[in-house]
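The other protein chains are all here in position, but one chain of the complex has been omitted.
First chain written, first letter: the chains are A, B, C, D and E, and each begins at residue 1.
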Amino acid sequence: MSNRILCFGELLLRLASPGRELLLQSPRLDVHIGGAEANVAIALAHFGHAVGMIGSVADNSLGRAAIAELRRQGVDARAVTVRPGRMGLYFLETGALQRPSEVLYDRADSAFARTPAAAYDWPVLLRGAQLLHLSGVTPALGQACADTAIAAARAARALGLQVVFDGNFRAKLWQAWQSDAASILRELLACADTLFADHRDISVVLGREFAGAEADRAAAAAAFDTFPHVRNIVSTRRLQHSVDRHDLAAQWFTRRGEIQLPAQRLDGIVDRIGGGDAFAAGVLHGLQHGWDDEQSLRFGLAAACLKHSLPGDFLALDEARVRSLMDEARFDVRR
Amino acid sequence: MSNRILCFGELLLRLASPGRELLLQSPRLDVHIGGAEANVAIALAHFGHAVGMIGSVADNSLGRAAIAELRRQGVDARAVTVRPGRMGLYFLETGALQRPSEVLYDRADSAFARTPAAAYDWPVLLRGAQLLHLSGVTPALGQACADTAIAAARAARALGLQVVFDGNFRAKLWQAWQSDAASILRELLACADTLFADHRDISVVLGREFAGAEADRAAAAAAFDTFPHVRNIVSTRRLQHSVDRHDLAAQWFTRRGEIQLPAQRLDGIVDRIGGGDAFAAGVLHGLQHGWDDEQSLRFGLAAACLKHSLPGDFLALDEARVRSLMDEARFDVRR
Amino acid sequence: MSNRILCFGELLLRLASPGRELLLQSPRLDVHIGGAEANVAIALAHFGHAVGMIGSVADNSLGRAAIAELRRQGVDARAVTVRPGRMGLYFLETGALQRPSEVLYDRADSAFARTPAAAYDWPVLLRGAQLLHLSGVTPALGQACADTAIAAARAARALGLQVVFDGNFRAKLWQAWQSDAASILRELLACADTLFADHRDISVVLGREFAGAEADRAAAAAAFDTFPHVRNIVSTRRLQHSVDRHDLAAQWFTRRGEIQLPAQRLDGIVDRIGGGDAFAAGVLHGLQHGWDDEQSLRFGLAAACLKHSLPGDFLALDEARVRSLMDEARFDVRR
Amino acid sequence: MSNRILCFGELLLRLASPGRELLLQSPRLDVHIGGAEANVAIALAHFGHAVGMIGSVADNSLGRAAIAELRRQGVDARAVTVRPGRMGLYFLETGALQRPSEVLYDRADSAFARTPAAAYDWPVLLRGAQLLHLSGVTPALGQACADTAIAAARAARALGLQVVFDGNFRAKLWQAWQSDAASILRELLACADTLFADHRDISVVLGREFAGAEADRAAAAAAFDTFPHVRNIVSTRRLQHSVDRHDLAAQWFTRRGEIQLPAQRLDGIVDRIGGGDAFAAGVLHGLQHGWDDEQSLRFGLAAACLKHSLPGDFLALDEARVRSLMDEARFDVRR
Amino acid sequence: MSNRILCFGELLLRLASPGRELLLQSPRLDVHIGGAEANVAIALAHFGHAVGMIGSVADNSLGRAAIAELRRQGVDARAVTVRPGRMGLYFLETGALQRPSEVLYDRADSAFARTPAAAYDWPVLLRGAQLLHLSGVTPALGQACADTAIAAARAARALGLQVVFDGNFRAKLWQAWQSDAASILRELLACADTLFADHRDISVVLGREFAGAEADRAAAAAAFDTFPHVRNIVSTRRLQHSVDRHDLAAQWFTRRGEIQLPAQRLDGIVDRIGGGDAFAAGVLHGLQHGWDDEQSLRFGLAAACLKHSLPGDFLALDEARVRSLMDEARFDVRR
Partner (left out) sequence: MSNRILCFGELLLRLASPGRELLLQSPRLDVHIGGAEANVAIALAHFGHAVGMIGSVADNSLGRAAIAELRRQGVDARAVTVRPGRMGLYFLETGALQRPSEVLYDRADSAFARTPAAAYDWPVLLRGAQLLHLSGVTPALGQACADTAIAAARAARALGLQVVFDGNFRAKLWQAWQSDAASILRELLACADTLFADHRDISVVLGREFAGAEADRAAAAAAFDTFPHVRNIVSTRRLQHSVDRHDLAAQWFTRRGEIQLPAQRLDGIVDRIGGGDAFAAGVLHGLQHGWDDEQSLRFGLAAACLKHSLPGDFLALDEARVRSLMDEARFDVRR
């Protein structure tokens, strides 16, 4: 069966200090495989979709381990090539109480970042697919990646795929090269049907600020004005009482209206990384199944909440376990 | 000294994923020894009682390790025999936030479940004891176990021992064979003096539902009507805000009245397994010492709360540490 | 560069059960290096100060490991000598919920405790320094240590150093020998400029109780009356809802007035040991930089809060990470 | 691409005590996925072949984890179905010096063992393949498995696939049911082209003993006489000086002659489990590539040796790493 | 059933660096319970004997954990009392190649060492027993322990028990106090029937050197001359090629003759601690069963060899596993 959903992006190795220790406080690192788009791919695979990953990794045992993990999680990794260069890494120090988690990126000059746009044959790669997912991390990695992302989005639109774009704005990555983030992102959003973004992402693209209680609504309106293909603008809203205690809500803007879901309390967060990716995967799961927007949004929010209960970058739970949270919140041991 | 308290039931190996990981997310399992009745036995041994366990385990290194753990915890395990067959296992995936813990039983066809009723010589086994504790898990394991449990309860009553029965209704176990749970349980309750049960346990036995705010009270009344020997019906009431945040209250019904204890907040639960067993042990500790019911109930609730702070299936704290929580709640480091 | 800040006290090895397990529940101990005064020294070194530690350790691989850890954390350990005897240990069982943490001291007869007062040449040791920090743990260890602490404090005052004394009253240590805690402590406080102490510490010294809402204020006033050199009396106030959930406030009394900071909520404490030491270090950091009292107190409280998020006895964060909590409380992942 | 090599057999979870500890000496188990035929499949996948696994696992998180591990290692697991029942387990205690390793099987009544022969549609499953690998473990699991194995072997021969059979005689498994091992195995060998077996395996099948220095040669001759399709009889010869020190040689009998390879010294064995499976995979790798027998045998022996250096049940090294041992034995760090 | 074998001595906690690391190279210690006499008791319990331990431990969670471990291993620990004081510890750094293992004792002033001789009521403690085992470690701990050991040995002899004494000479312990090791040990040997000792132990007692190839034989002869009750003098002989590679032989002298067993090669030693204790237990096992001396010695040597394959201080294998090494050395995996 051909893959109906494709995700394009970089695979990373997360090297994390154990528990709540500082980096190298004790001489050990726990390893997880992640990456914004891979996280979406893996969650969707666990929800039962045929999902393929597109990208490249280092031609060494680390890169091959990343591919193997994708396979283990049920993602078709045949379009992830191995190429000369190094593997993108990030070091993670998980916070607690009032001490924020720290991510130390060590991904510059990775095999993925150095892959030229010409290395991807998009018409072949996209053949038979229904949906392409990209995020704002990829174009931030350098000119080659930006070119590739734009080429991918354009090819997907030309071939009639849905194009989903997750903002994921990372200022530090953009600043590391002479980049014009706004103009690159505008080309990507011009191709997108569904946008995971809040007012901060949109303000980067449009070059104007949105403030106050209506910021997300105003930003969505402006994005709908600017980008004619965009139909959905979806995001979580996160209120952080401490590092391990958040309230997580969600919202969905369309050209016709909006849905606002009340916040879920997350008290005693295990791992916050990848919460947004699980959310995107959950929303896309509903969209793919033709659920109505509210159902899709509720599934997305449930998926996002559950990600916070799991160590690692991605959500590896099937649809039933997410639905059981949507349907009735039962917290006792299931025997 | 002869053992004054005897517990009859199966010993299990718990194989748990580390921390809050999914099962086999990383390639390691943490092992604990448990089992509802063994948990009661161990807690009572730590409270200072002479306690003996009755049962059987697999005739291999796993079974012998289970016996050894009982001994380590101060329980007399000489009446736990080794027999052909396999060891009962359960796999545990500890939840967090809105993700419930999952227990995967792998206990079918265990050496204990296959032990015929005739293998137990109850008059000999019960000699010199004052109290026999059983739970609803055992008769749910199959006809042989159901027969054995009834034989044990009847022998104990005939010999003048107190009979304590903890409901522990597990629908999945009963469903695995052509069982008539209600009629088996009725025979057991007919022998019991003290019952750890709430309205759900009682409704299974009596075949009628109890609903609403008065459900536990009404169920207790019905049980007192049906089972003439029952003097105490005791249970916790648990309100679950999330997987790791509960309110735990307790109640005690007698033919003369009832005691209701206000809820304790459990915020940041370490391990919820065995909470009910620690509660039962705490209440029995008070009963054995002739404390008044409220003192016994308060000790039981304190024991139950403390179990939630400890990894593993049982409470391994002495009386003094439980009492210090009853007497004054001091939470600072004790140096 | 000569060390401007000197800390005098014992280095200890903490041997802790993993996670929230009981001691020796599983056959492993996690090791941290600590000690009240060393914790202050290490935190100050991370804040950027030139700090030296004075003391002694056992002449074996444990003692040398303690010195090595000091060096690793940036403290000058050249004035920590190795001497015959054993290393001071403490075993820690970290609590949860309503189960308090337990410290089991095994520090009697340590190389440090047996070091005679004559082994320290204070004029040489203090040369070039600005501030000497001691705590009430040291004189509690025996007559030799009490004599040494008094000699150190007097020499420091004579040489014009600031003398900082942290109460740290540990009744069990004082009771282990025929000691007159009050008279020894009075000699130390007579030399002190800055006192980390609340009404309980002061009542031990002055032999009178302070009760009620005004207890700390009244105790401070009495201390100012009795000890003419004391200029600052600083302490945290801790309200403990459970073992892992505290509210932590702070106060600063001077002869001219007082500052009261509102409480910070600590919900999901990782490690409470050393919270007071981090607080002292934070306050001293401000004092050394000539910040006004409120700024210093706020920095101290932020340092104390952050310590609760870190495993181990000391705070190993630089000034910027503490300031970022003071300036704006942002809890999301920092990338 | 269709899978050219298919392996049929049970997936097992290995639960092993850490290091050289006794089972449950400390409360932890390390988990590996294995199974004789899966080990062959995985090694062949690492050598670059398109390999598919056929079988069934328990319909729970353990079974799904086993499938996921197959995928991670590059094996096509789409023909491994999930079925009601339990997962086959084995507990391993790794020996040392003169203390042999102990395997404690807990695989009775597994989902695989209970899968009826009718559940497999062999013409569909074998479509497009070139080679089917089975082993003597599968028919030993019970009548259903024996029937299935025979059906598979016959279908494969009928469809023109090569049939490879690895003896793997396990007396305990055969004894657990009323089985006629010899007659079942004869039906399997009647279909086989290549046999991994020594004189002990063959004596079980033929019901006669082969002794002395010529035992393997005589047994091979007898097998060639009895089973007209068999072309290759290949095995290792293992001399064990202690648990961690073996000499491993290899031999290959054909109807035309034989090859004997001298022994390799294995001194400081890390994990001996799966050595024979790695050997079989190595030999099959050569056969598939059309290498001459001696090259194939040398590759097989190198693969077997390398397996002993790796924790876990299977060899996860690519062809180049095995060849480098064949070509020149260089043991220094490769940088 | 009364205990037929009694062992008297100190229980220790071993705190060891993991693997082959230096002490505190990484911040973790692995804990084992040991002590020369307890090791003998535990091995004998695993061989099936009713064994009781006599001694005392610290009245804290460490001491109680030591008692619990004894119970877990099947030893009757009711005569091990809890007393004020600290727990005896030793730190272990396991060597490799040419780097010897290092033991750092931290056992001075332990609860056991401080227990006065009057605390033991030997006629009561020895009632019903057949054999008392002591070792030279105990009298080395101080005058109280020396007095107690002599009292125990004399009482045992007076009551008709066999007295077994294991030399275990530790110069550092004797040197730590003003002791006359020779005269104390002479009083103990005067009571002994069976002696585990070689020429070095005997030379300490008799105050003369034995050198050359005949040293053990000559020393045994001298001991038989001096101590009229001694019937057996048994020891291992160890040739050490490196830290992890030894040859271990054994010898048995009686007044009538001697037995010499050839050396076993131990190549890849896992843990050498407690090898002599396992040897003693093995020999005593044979003696208790009335085996002839050579059988007993062979069993003892096999037990000693197997101990080297196990982490921890004692041998926890049953008789059958030791016998299987005596009967035929089979090293392959046992399934």
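Definition applied: a residue touches a chain if its C-beta (ideal position, glycine included) is under 8 Å from a C-beta of that chain, and two chains touch if they have at least 3 such contacts.
Keep in mind the model is a prediction, meaning the values are calculated, not measured.
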List the shown chains that the missing chain touches in the full complex. A, B, C, D, E
Who touches the missing chain here, A:L62, A:V75, A:L97 or A:A155? A:L62
Contact residue for the chain not shown (choose from A:L15, A:A79, A:A222 or A:A249): A:L15
Could I get the residues of chain A that touch the absent chain, sorted low to high? 15, 22-24, 27-32, 60-62, 65, 86-87, 89, 91, 93, 102, 104, 106, 108-109
Please give every residue of chain E in contact with the chain that is not shown. 19-22, 25, 95-103, 105, 170, 172, 238, 240-246, 267-268, 272-273
Chain not shown, touching residues in chain C: 68-69, 71-74
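In this text, only the chains that are shown with their structure count from here on.
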Could you name all chains that are in contact with chain B and with chain C at the same time? A, D, E
In the contact graph of chains, the distance from chain B to chain D in steps is 1
Pair exhibiting more inter-chain C-beta contacts, D-E or C-D: D-E
Centroid comparison with chain A (C-alpha atoms), farthest chain: E
Determine, among B-C, B-E or B-D, the equivalent of interface A-C; equivalence here requires over half of the contact pairs to be the same by residue number. B-C
Work out the mean Cα position per chain and let me know which chain is farthest from chain D. C
Per the C-alpha means, the centres of chain A and chain B lie apart by a whole-Å value of 45
Just give me the whole-number Å value for how far the CA centre of chain A lies from that of chain E. 62
Which chain E residues touch at least two other chains? 27-28
Among line, ring, star, complete and other, the chain contact graph is complete
